[in-house]
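As structure tokens, the structure follows; a few thoughts come after it.
Left out: one protein chain. Kept in place: all the others.
Then we have chain A:
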Amino acid sequence: MTVANDILSPPTPGGSARSAPAGLPGAQVPRRANWAWLGLLPFAFFAALFLILPIVYLVTGAFQTPDGAFTFDNLIALTGSAIAASYMLSIKLSLVSALFGAVAGLLLSWALVLGGLPRWVRGAFVTFSGVASNFAGIPLAFAFIATLGRLGIVTVLMRDVFGFNLYGAGFNLFSFWGLALTYLYFQLPLMVLIITPALDGLKNEWREAAESLGASHAQYWRMVALPVLAPSILGCFLLLFANAFGTLATVYALTGSQFDVVPIMLFAQIRGNVLYNPNLGYALALGMILIAGFSNILYLVLRSRAERWRA
């Protein structure tokens, strides 16, 4: 440790001053290049210790028996009934909430960008979305309990004023659909924030060109606008999916550990080894890394593809 620290402490101030006399260009250039990477050490050290190594530890643990021998048993055990059901539930909830968030967000962004409403409406929604997309977790759960819980304001209002019993009609905030609705409160704003720039990128000239070629409004959307937007929309959908998949605090505050999505199961495993096998816990984490990582990285790829149109 101390040796590493001795190497690490100088790079930014002292070490670089020694290696990079930048006032004298020319002859010094090759030597400078040799030492430049030293400046990366603090960041690389931090990232390795607190980001890469913990992930590598879990991933390798997923392929080991408790004694350290190589095995695929943990991954195979993921297909066991309880864990597979948990993954299915998580994926279903994330898909539903991403789908609703993406469709609702797209409609709202369309209304804001192309709906012909006053400018300030858009400004207000975008500002609000910036706040709401960060208003997740426990306070969000509290807000929905106060609104749509059994004694929530809206539930009571419906019962007393309209004579409609929400919970009698089958709604339950602490169920699959209740969670999906709660997620929508941060999914919809997130969608608005990332898809609005894409809608801005639809050029007027494209519409004019389509119309002058005799395309109808519907044809323009079906054959020009939506294909251009498709990578953005699909990418945003994947981001919302990953966002919902990793959500823990909101579920925990709403349903405790009753609702067995994967993060809740992993939470219980970390706290109390409920699976009775630490390496199975690592495999559970590996599954989360793969699903969240895959959808997030695909989102990044699609986003860079979509930016082609925004010259």
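Simple rule for what comes next: contacts are C-beta pairs under 8 Å (C-beta built on N, C-alpha and C of every residue); 3 or more make two chains touch, one makes a residue touch a chain; residues count from 1.
Heads up, the rule we're going with is that contacts and distances are computed from a predicted model.
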"Branched-chain amino acid transport system ATP-binding protein", "Phage shock protein C (PspC) family protein", "Spermidine/putrescine ABC transporter permease" or "Nitrite reductase small subunit NirD" - which is the UniProt name of the missing chain: "Spermidine/putrescine ABC transporter permease"
Selected from A:A209, A:L226, A:I270 or A:V301 as touching the chain missing from the view: A:I270
Of A:F72, A:F128 or A:W177, the one touching the omitted chain in the full complex: A:F128
Candidates A:W110, A:F171 or A:W206 - the one touching the absent chain: A:W110
Omitted-chain contact residue, chosen from A:F72, A:F142 or A:F164: A:F142
On chain A, residues whose C-beta touches the chain left out of the figure: 1, 12-14, 16-17, 20, 22-23, 25, 32, 36-37, 39-40, 42-43, 46-47, 49-51, 53-55, 57-58, 61, 104, 107-108, 110-112, 114-117, 121, 125, 127-128, 130-132, 134-135, 137-148, 151-154, 184-185, 188-189, 242, 245-246, 248-249, 252-253, 256, 263, 266-267, 270-271, 281, 285, 288-289, 292-293, 296-297, 300
